[in-house]
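Just passing along the structure, written as structure tokens.
In this view, the complex is presented without one of its protein chains, the others remaining in place.
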Amino acid sequence: MPVLEAKGITYSYDGFVTVLEDVCFDINAGEIVGLLGPNGSGKSTLIKTVFDLLELQGGSVRLDGHEHSSPAAKSAAMYLASNDYLPQFLTGREYVDMLARLYDVEADPEAAARLFEMFSMGGRYHDLIEDYSHGMRKKTQLVSALLMRRPLTIIDETLNGIDIEALHLTERELTRLRDEGRSVVLCTHDFALLERLADRVLFLDHGLLVADADTAVLVEEHGSLADLVFGHLDAEHRRP
Amino acid sequence: MPVLEAKGITYSYDGFVTVLEDVCFDINAGEIVGLLGPNGSGKSTLIKTVFDLLELQGGSVRLDGHEHSSPAAKSAAMYLASNDYLPQFLTGREYVDMLARLYDVEADPEAAARLFEMFSMGGRYHDLIEDYSHGMRKKTQLVSALLMRRPLTIIDETLNGIDIEALHLTERELTRLRDEGRSVVLCTHDFALLERLADRVLFLDHGLLVADADTAVLVEEHGSLADLVFGHLDAEHRRP
Amino acid sequence: MPVLEAKGITYSYDGFVTVLEDVCFDINAGEIVGLLGPNGSGKSTLIKTVFDLLELQGGSVRLDGHEHSSPAAKSAAMYLASNDYLPQFLTGREYVDMLARLYDVEADPEAAARLFEMFSMGGRYHDLIEDYSHGMRKKTQLVSALLMRRPLTIIDETLNGIDIEALHLTERELTRLRDEGRSVVLCTHDFALLERLADRVLFLDHGLLVADADTAVLVEEHGSLADLVFGHLDAEHRRP
Partner (left out) sequence: MPVLEAKGITYSYDGFVTVLEDVCFDINAGEIVGLLGPNGSGKSTLIKTVFDLLELQGGSVRLDGHEHSSPAAKSAAMYLASNDYLPQFLTGREYVDMLARLYDVEADPEAAARLFEMFSMGGRYHDLIEDYSHGMRKKTQLVSALLMRRPLTIIDETLNGIDIEALHLTERELTRLRDEGRSVVLCTHDFALLERLADRVLFLDHGLLVADADTAVLVEEHGSLADLVFGHLDAEHRRP
């Protein structure tokens, strides 16, 4: 059973402007998948639809086997937003505790403290998030995902702007998640990162899935993911 | 004559903690150079020293042939900070005008408007920067660099977090700058971007230049820039 | 029945540092109450405790008659954080819709659009919140509170940094909430605002309620709220 099963997702604004058209894909257990899409591709709408932040207009989404608006589905998946969306009036620890209650996960304060340490934020666990830099906020999001260990984690540009060592560490930890049968979707145009880490790549444009294939296959076919994406944009005359 | 000539740069905090030790390198005219460095490598101190934001403790820096604290040097180089450091109380246009006066450049309002258009910010040129998203602020930094066209531009993580089309466009425009004999330093760990664009790569760690070689040479030697950097970190036991 | 009933709230960090000591107060229906407290007064901990973001260590909190960690309590009260904590990946409209589902409120899209209009954000209702300025985010928080119309709304510094016209408008609208029997707690040290609007003022310091009285009584006694607060700080030798 796939951890994410999207069937025939359709979305239009005000019934006129089509944003997503019959988008179908699965994310299997134990898979790291890249999700690529230029501006206006429908990528954001797709993610919001998956997480029931926008009401589905057509098609269906199942998370870990549950209809996506059910509590069981909401507890199966976690979304790390690109803009470090964190409650700044909480400390790192209070935030982790709040998430643990939300996902009904046993909070292991030592594991949390250890991860803060590993990400070079050891002394800051009890500080208010409003005192964290952007890089620290992104790392706090990553730590929280590594603690919650949901069946599915969608990471939206969160790996931009973190330091090299945190990136290296995160890559190792995401690989571990995968080895435990958990799944990760990476939204990023750090193509080298995807070529290193992603088993498969989805490429969305104009609301359609332009590509859904193993990374190795796409790289062999196009030379590199950059060539795939930029070649596609050039062919569309979208480069001024 | 190199556009940036750094000779024996040394820096320590309070005379004790050595941050930079005898760092020497040149950036030649018409070159795109990657600058890599983990946390604590001294990369930030190096950049601040180059731009005379920190007083030089040892060694010398020349920009376009001028001693780096002279007005001529200050007008030769531009720094795009990673944290979208822009005066939010100005509009895009007011900001461009202010820079033009600062660098004593002939402001071409049509060229500016055209670049805003190209970066999909056409309708926002007269809006306050405080109303811009982070992505738009980064693109505004890039547009301003493309308008000022200084002999040297240092771009510090500014290419993170912009959309794919803006990235594609920026790569083309930076190549043009290079073809005109201008130079660009890219601080980023988007390794694929550096492999596509950088002629040469500097790798700084613990205040020392660990590598300074052509990108092609480094890739041939190590497999990829990721392998170079992560291999170095692993050898140093810096991966927990 | 008070809309907020706090009895004997006690909180200490790690069992040592006392932050709140036997704090007792009620907020009655149809009341606007100011909450004042210097740094380290325990004000933030008090609010987090009320909203069950920190686990209660001693005492009890009831919201609209329900134990404060129950779903019924959570739906009775709304917290507007000082740091414009809003999901930036949603549009204004998507945010309002999400809140309406969360609070199980009938979303009236026309009322929302009208309030956006009134707060001079008419054209921005369908834009992403990440494109809003800080002032607009604060106004979006206020609009959402005026739409949800919960029995209790706690407004934490949200009125700082909005423009004069929005402030004027908000004062009128909060008065309307009160006239309908709803309650508002204002955390602010805009003393003139409190003197204009608050029926009662709570003043917290060192984890103790220093004052809990009608605004008119406090003003008569001390000359002004500023005199009350600054006089207290001076008496404590907390002015360097």
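Chains: A, B and C, in written order; residue numbering restarts at 1 for each.
Everything below uses one rule, namely that a residue touches a chain if its C-beta (ideal position, glycine included) is under 8 Å from a C-beta of that chain, and two chains touch if they have at least 3 such contacts.
It should be emphasised that the depicted structure is a prediction, and the values quoted were computed from it without experimental measurement.
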item: Residue, one of C:157, C:199 or C:212, that touches the chain absent here; value: C:157
item: Which residue of B:57, B:83, B:175 or B:224 touches the chain not shown here; value: B:83
item: Missing-chain contacts mapped onto chain C; value: 36-39, 82-83, 117-118, 120, 134, 157, 160-161, 163-165, 167-169, 172, 189-193, 195-196, 224-226, 229-230, 233, 238-240
item: Contacts of chain A with the absent chain, listed as residue ranges; value: 128, 130-134, 136
item: Contact footprint on chain B, counting only the chain that is left out; value: 44, 47-48, 53-54, 81-83, 85, 87-90, 94, 97-98, 130, 156
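Going forward, only the chains that are shown with their structure count from here on.
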item: Chain of greatest Cα-centre distance to chain B; value: C
item: Shared interface numbering between chain B and chain A [over half = same, under half = different]; value: same
item: Distance from chain C to chain B - Cα centre to Cα centre, in angstrom; value: 44
item: Centre-to-centre distance between chain B and chain A (centres being mean Cα positions), rounded to whole Å; value: 29
item: Chain B, residues touching no fewer than two other chains; value: 134
